[in-house]
Each structure stands twice: as structure tokens, then as C-alpha cells.
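I'd like to ask you about the structure that follows.
Every protein chain but one is kept in place in this view of the complex.
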């Protein structure tokens, strides 16, 4: 059966060329991202448990959960946590199948804690964390078991949609690259930079202003001047990275709300504001492409934690993102593309009700020139849609 | 100081005229809306408590919270709740000020339960609910106390933005009107219709397809045929309402996943799926205009529960919505308008960094014709921005 | 089969005649008693639910639970609760039987709250209470279902014992009567007297010193002198009651830790110290006869909340108490009697391993004179042991 793929011209100014553009990223240790990361880690762990125990993935959705902030007393040289962070795991999972019980709760707790260890290495899970698990009980029909190798296409859980776009604008590239640079290059050398970082970018015309709020880990900061040095260091490094992403004018400011008196520094014991007042929830932070982009089409669906078998809110958001970027990489002449995938509850997920690509062509191109190639990329992406599921389970696709 | 208000032409096809349009509303008893409603009720109750005790509103943000589903055994004529719904209240509030303690936790619990009584009258709070409160402790500077009558303008808590648009498209009107009609007219006569209703609308060209998922309250349904009758009744009534909102072709289907065998009916004991498997969170449902509109610009910020004094994520979303609709009502020639308000942390909230209106004029109009009037509406709205705060506190503005 | 009943002389000075005697009672609103009362209310509610649903009582034990104190700000004329009391329900219950689910959690929540309403009428359950339920899942064998009318004798769940004594000494009578008088006569007239009362009695020789700690409900106390008046009123009334119970010299002091300055008054908003700092647990307060009697034999078992079918820690403590008092009432010549019932796991509960009565005869009597009658009372009590179960379920036997 041929797929319902429509390709249209989008009569619009590319975001890149609009006057104002606002973009944000909540990095790994931001409370909302912590919630997302835990939700996704739990879902992946459940998938693997189900596969080990039954050869296939059973029904679950763990796109829920709450991070309730603790209280801390950071100070130069190292402070302490006064009240632990509280984490609630919820959502639901299949806890019994074919008469066999599944240790869903213990799997979830372990996955969540293992994940926290990787992103908040300064957090002592024994002392600084209370984690509760109120995972509900879901049920799985025999026919709904997804066996990765079986070649069968699951049916959509809902009438819903996924949406994405490509390419990234300059400001989006700056933010993504800075985030990645801190995680992979800067922090390993300077553990003072906590993982709770919010990067906001505002472009007005040709000027990009990047504001970085970065939690500093107090035991690596000896004094106010030390703090100021680290702040400046980060601003310089971020500027360098930004310069590789854009020719526009870039300004970077770091922890600007600081007034250089101790009380208002962004100083933390563990590198996240969740230790001292900021709560977080699943689905409130970055979209599936790692950014919050109010000038772009966005889906409200939480991608993290949803089951990767048939949950449209997860699969179509991830797939539309891949499709849009593949189109831009493989097909000449696309200034901007938006891809929307709309499911119909109960239909196979490789047969969306509509797969729509809207394209702003580059000056000398028309949609006509490129629609054939775009069609084939989308068609082929849908043909291989279960690869999204498989890569999610293997942890190869990021959801936030 | 004059405000930085920019008014531009938006070179785009109005959503109303695009080929595909997708809109959704999660009504009051949907788990995500329950979470939103509780968050907002708690914030309002705190505002009033602070005003009573100190003459002004103190710092708080309760835009957090989690609804963890229970388990139920609905059946025709009336079933039962097996496992209670769990509700976590979090966020933070000022619990001590000027040496005086504030009963923030008890205020929050009461507000949340009072609210639940109004939207889930079938839920027995003694038996069917476990509500925990882990509200953190915030602090309030003397200078941050908002005294409603004092005429002072609070400063923005963050660099953030609000966005909205007007007018509503046909499909948006349909959904809003049907939701309202059920709440105010249909349910009072037919309490069988629970408050957990999701209305999805998909327009393809000139055909609007509305899908209503409505939780039926089991004790008002005696049999399968009774259920089918109520389902049809709702479809008919919704169609009638829709006809008053659009000339387009409308199809309505209700509870379509039902296969007319008992196991898959949307039958509930209390009128919400939170009793039996669906969790909910603050900020995951409707935007501040009551809709989820993936083809429109949206803010990811949770509006509900945020403090109405200086939280841009709340105030600017509410205000931009009002401004857009006022412009359409008061000014001729606007086919579509988008209003964005961008704050600068620490600046007075009536002085946004940018207030931007993008307008698609009606055929015979230009932006030139209307920009003066739009400017004045926006300028005046910002001038009176604290009225948003006051109306939120009085419960006159809806946030979801 | 004849029962193994042994009757011996106890070569000891009756407690009544010893030099020192210490007795205590924690009345209904004491945090430990609240825990006991909830545990018992939940067990009774489960019994009745099981009987309604299945015609017999299923396995459960709810002799667990924790009362975690809140915070309050009492003041003359009426103060407020700052932080709610937290109540955890645990233990375990059969939640599924013969393929049918049982709403054990909702039953438990309702029973616990209904009970709290009766003993803490000033506590607003919506605002002042967080109640969580973590009742585990027990399982019931078909053969273990107790059908009240079936005449079958359950088998002991454990090798355990019950113990009691009679008659009450003067000091024990004083305490029991004062407690009862306050509950039934004084509080209905003077609601200022909260239900959290601890009565301690110390007898040294012929002088009884009663110390009453009574939570005063603040909204019924207008001033310090008012408080002092109520305190004196209670002392007078208690003394009057005590005089009816003993010829010994009695002194009564009320709320003696008070130093007549406000900060140290026992003033409360709701009539229990659980609102402001004192936690409570099941099984930590009164023994099954309503008293704590360190000079008497006592069982450490929590009687409240245990299943009344085959839990020796409940049934034998209640029965031994009844047997001892019946012996004293019906048989002449007993100065003091101690009754111990020792079970053997798996044996019918009407066939204890040993039922032992130890008797201090009155001066002119010997054990020989009375052993026949005592034997028959014990034998008959064991014969009718299931009446204990039935009366527990009907709420006719107190457990604390």
C-alpha cells in the first residue's frame, strides 16, 4: 500500500532570516532534563528486561515523574546538602505476563539511579536522594508484544503526530555545540562546571546573544575571584565554539543574575539547582531535537519515557526529526523543511494518515525540483520505522 | 519610557486556509488538566492567604505536581475504585515571612481538594485519593512583595516570553464551544458524561473530523445499549454545537476505540481515566488559551501554578492571548495576528525587551492601515499589566 | 479432647499490696493510641468488606502504621496547623480472592479517616492530614477463610501467647474510670479537653499520685487564666472520680510541666500532640486491657489491627483478659489471678498448648477451693473462643 505523503511549498521566511529568534536548551542536569533522562532510562531498562525475560518488549509508558528540589548550603570549598532531592517515578509498566512476574519497580529504581550517577556524579545517592516509585500496573495483550526481529509493524496507540524541521539555524547550532563541548571536553578538565546548564539564545537581526546559566560545583571553587575566573573561562570557551557555528556577531554572558556578591552566585554542591529549589518534570524541557524553539513548530508530547514500540508521541517526533535532517543533507535546494507525521489510532505505524513535508526552497530551486527525493527519503524512513524503536532501546537516539 | 513594540507583516497563509490543521483540547477531568487545575488552585489560594496575612502576595511557584493513576473496576450500574489516585503537590512557597509562619502546606492541601471536588464530584476524597504535599520552602525579599493596590510594577523573574494568536479558526471554535457546552449545559442534565474528555480535531481541506473521547460515569449507565445511546447523544449534541461554529463539513465520532464489547468501553467510576491508568502532570496539556495547536506558535512554559506577580511564563502568555484577541475584535482588517512578548530578567514587566505583533492582513488591508490601533492596544495592555495579576488571583483568567 | 489447663498457686504479694506501683494509660488521642485505633478500625473494616463480598473473613494483618507529627501554632482563641500530620497505613491484606478484586486500600483509607473523625473532631482531614497507604498484598488459602457461622475452629498462626490478670488494683481503677469519665461525661460538656490525655499513676505505699497530661483545645481557651481554670477543673473532677475507686490518699496534678507561661502550656489546635511533634506507632501504647502495667505480666504483641481469626497475639490477649476478670467476678476467694494462654502453631486455637492460671488466694482460701470453678471458666471460654472473633468484628471488644 502506498503511503499518503504530501509535499508542499511553505510560503514563509526561513526562521534564520526572521528578525527575532529565541532558542533555549536545558542541559543534562537541569531539573526538567533530569526528569526526562530518568524517564527514558527507565523505559530503556524495562525494554531490555522484557526482552531478556520474554523475547519482546511489553507495554509500558514511563513518561512521567517528578523531581522535587531539596535544600543545600553551598559554600566555597564545599558545602552540604541539607534536605535531599525527592524523585518520584511513575507511569506504568506490565508487571505480570504469561503468569510470570516482572520486577518492574526494582528495574526502574536501578535504572533511574544508575542514570543519576552518570549525570550528577557529585550527588551521593545514599544521602542526597529520596526516590519513590509508584509505577502503575499496565497490561499487555499477546498481540502487542514487540519482537524486534519479527518484522511486524505495530499499530499506533493514538491519533497523534510528530513534527520537526531542518536545518538548524546558526543560533541553534551554537547552543547545541556549546552544550556538547561542555559535556565532552570542558567538564572532564574542569569539573567545576555542573551539569545543570541552561543556554538561552536570542537573535535580534544579526546579533546573537547567548546567556548561559551554569551551576558551579562549590568544592572546586575556592573563592569569589576563583568563581569569577571560571565564569569568564566558560564565556570565552563558549564564544570560541559559537564562532565555529556562525558568522554573525555573538555575545556570551554567563551567570548574569550574579551580582558578584556571594548570596546570589549560582553555586551548588552537586551541580544542579534541583538541590536547592528548582523542581522538574518530564516533558517540560527540550523537544526531541534537544532544543526549545518557540519560533518553530513543536509537539507538546513528552518524548522521553514513552514506549518506543507504538507510541506516536515518541516515534513520530524522533522520525520526523531524522527525516527532516536527512532531506537537508541528501537533497540540494532546501532552505528549510518541516516534516509532520500524523497517525491514525489502530493503523500500522508505517502507514501514517498523512506524512507532510513543507519546504521553503532555496532561491534558485522549486519544490518540483526536490519533491521526488524528499518523497523517497520519507517513504524509506517509514518503511524502516522499527529501526527507530531498535535504536531507542539500544540508547542510540536522544530524546531531549 | 516608550515601549519597544514592533509590528510587522507576516508573510504566511492563515492557518484557517492551510490544507491540514490539527487541534486538541484536554477538558477539565483529563489527568493533565487535573494537574494544571490543582496547580492553579493552589497558587490562587496561596495568593489569597498571603494577602490576608501580609497585605501582599509572597513568592511561590506551584507549577508542579503529579497525578498518579489508581485502579478501578467500572461496571454498568456502578463499579468501584480498587486503588486510590495519588496526587503529589510540589513546587515551592514562602513559609515564613517577617518572623511569622504561613500554613502553606495546609492551604495547598485544602485548595487542591476543594478544586477536585468541583471537577470530579464522583470522586470520594476520603477513599479514592491519597494526596501528598512536598512543597519546598521559598523565600521572599521584602522588595518582592506584590501589593495589588500599590501601583508598583514587578520585575521579570526570567528572560522568557509569551506568545499567542487570534482569531480562533473554525476547528478551534468548534472544540472550545463543545467543551464549554458539555460543561455548562449537557452534564448538568446528563451526569453520565464525566469531566475527562479529550476533543481532537483534524481538518483536511474543508472537512473537519472531531474525535471525542469521553469518560462515561458507570453508575448512570445501565447497559451496553444505554452506553451506546449516550455516546450517540453526545455525538449529536456536539455536531449541533459545531454547526454553529463553522460552515465546513463536520464529522463527529465519540469513543471510537470502543469495539462495542464491554472490555474496551471508556467506562469509569468517577469520570476520569486517572482512576485507571492515566497519569498527569502540570504543563503537559492545554496552552493558556485552552488548546493544543501544533500549527500555531506555542510556549512550552506551564502557565498554571506559576506566581502571577512576576513570572513571565504565566503573565506574558496570558497577556499576549488577550492582546491578540482584543486586536482582532477592535481593529478591522486582521486575518491573523501573532503576539510575542519577550522579557528581560530584572526589568519591569511592563517594559518587555520586545513586544512583537506579526499580522496577516485581510485581502484589502495592509499592515500600515492597522498598525496604529494595534500599537495602542499593546501599549495599553502593557500599561495595565498588573490587572492580569489581579484577575488571576480573583480566578477570572483561565490558564488551561 | 480435653484441654491442657493448669491451675497453680502464685506465691507472691498481690500488686495491690506491694510498696510501689506504676500504671499508665494513653487515652484515645495520644499518638500511639491513634495508631492503635486506626489499625483496629482498618482491620474491622476489612473483615466486614470480606464478609460482604465473600461471606467470610480473609487473611490480613494491619497491626502496623505510623503517625508522623505535624507542626502547629496554637494560641488562645484558636491557632492553626502549619504542617499536616502524616499517617502511613501499612500491614497487609488479601486484595484478590477467587479471581475477584477487593478494594482493600480504599476500604482502609475510609476506615482510618472515619475513625479519626470520631476521635479528633477538631482535625480537618482535608487540610491537616496526609494519609498514605502502603498496604501489602497477602494471600488467603481457601481453607483459611473464616466463616463466622460455620462453627469451625481456626488454627493458630504462630506459637505465641496471651496473658492477663485480674482484678484491677485501686490505681488501675482510678485511671480507667477517669479516662472513661472524661470521654463520656466531661468532654461533651467541655470540648476544651482534647482527646490526647496521658494519665500516669504512681502509688507509694498508701498514697496515689495521679499525673494527667491533657491537651487543651485552644479555640475554647480565651486566656491564661481560662487555661488555669480548666486545668484546675479537670484536677477536681478527676479527684472526685478517683475517690469513688479507692480509699487511699489521692493527689491529682494536671499538666504539671506547665510553668504558667504561655510557651510551655499544653495548648493544641486539635487536641492531640500529634499536631506538633509527637509521633505514634501501633503496639507501643496500652495493652489489651487499656493500661500499661510494668508491675504486671504483659505481652509485647500489638493487639490492635491483627486479624481476629487466628492471630494468637490478638485473640489470646483478649481472651485471657476476659477469663481473668470472669474468674474474679464469678469465683470467691481470688486475691489475684494471672491467666496465660500459649498456642502451638497449626493447632486449633481452642486447644492451647497450655492454659495456665496462677492464683494468689485470699487469706482464708486455698487454690484447692477454687480451682474447679476457674477450670470451668477457662474451659468454657476456650470452647467459645470464636465469640472473641465475632465481637471484635462487631466492635464490641476494645484492644487498647
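Letters A, B and C mark the chains in the order given here, with residues in each chain numbered from 1 onward.
In the analysis below, a contact is a pair of C-beta atoms (placed from the backbone, for glycine too) under 8 Å apart; a residue touches a chain by one contact, two chains touch by 3 or more.
In this text the structure is predicted, and so the values were computed from the model without any measurement.
A.B. asks: Quick one: which shown chains sit in contact with the chain that's not drawn?
C.D. replies: Even though it is not drawn, that chain still touches A, C.
A.B. asks: Out of A:3, A:83 or A:248, which residue would touch the omitted chain in the full complex?
C.D. replies: A:83
A.B. asks: Just one of C:12, C:229, C:244 or C:366 touches the chain that is missing; which is it?
C.D. replies: Considering the complete complex, C:12 is the one touching the chain left out.
A.B. asks: Touching the hidden chain in the complete assembly: which of C:202, C:224 or C:239 does that?
C.D. replies: C:202
A.B. asks: Residues of chain A in contact with the chain that isn't shown?
C.D. replies: Residue positions of chain A that touch the missing chain: 73, 80-84, 95, 101-103, 105-107, 109-110, 113-114, 124-128, 130-133.
A.B. asks: Over the whole complex, note the residues of chain C touching the chain we left out.
C.D. replies: Spelled out for chain C, the touching residues are 6, 8, 11-13, 19-20, 22, 64-66, 68-69, 71, 86, 88, 90-92, 134, 136-138, 159, 161, 163, 200, 202, 204, 211, 256-257, 277, 279, 281-285, 287, 292, 294-295, 297-300, 302, 340, 342, 345-346, 353-354, 356.
The rule we apply is simple: only the chains that are shown with their structure count from here on.
A.B. asks: Draw the chains as dots and join the ones that touch; what shape do you get: line, ring, star, complete or other?
C.D. replies: Graph shape, chains as nodes and touching pairs as edges: a line.
A.B. asks: Which chain would you call central, comparing Cα centres to the global Cα centre?
C.D. replies: Per-chain C-alpha centroids ranked by distance to the global centroid put B first.
A.B. asks: Where centres are the averaged C-alpha coordinates, which chain has the largest centre distance to chain C?
C.D. replies: A
A.B. asks: What whole-number Å value describes the gap between the mean CA coordinates of chain A and chain B?
C.D. replies: 25
A.B. asks: Between chain A and chain C, what's the gap in Å when you average each chain's C-alpha atoms?
C.D. replies: For chain A versus chain C, the centre distance works out to 56 Å.
A.B. asks: At which residue positions does chain B touch at least two other chains?
C.D. replies: Not one residue in chain B touches at least two other chains.
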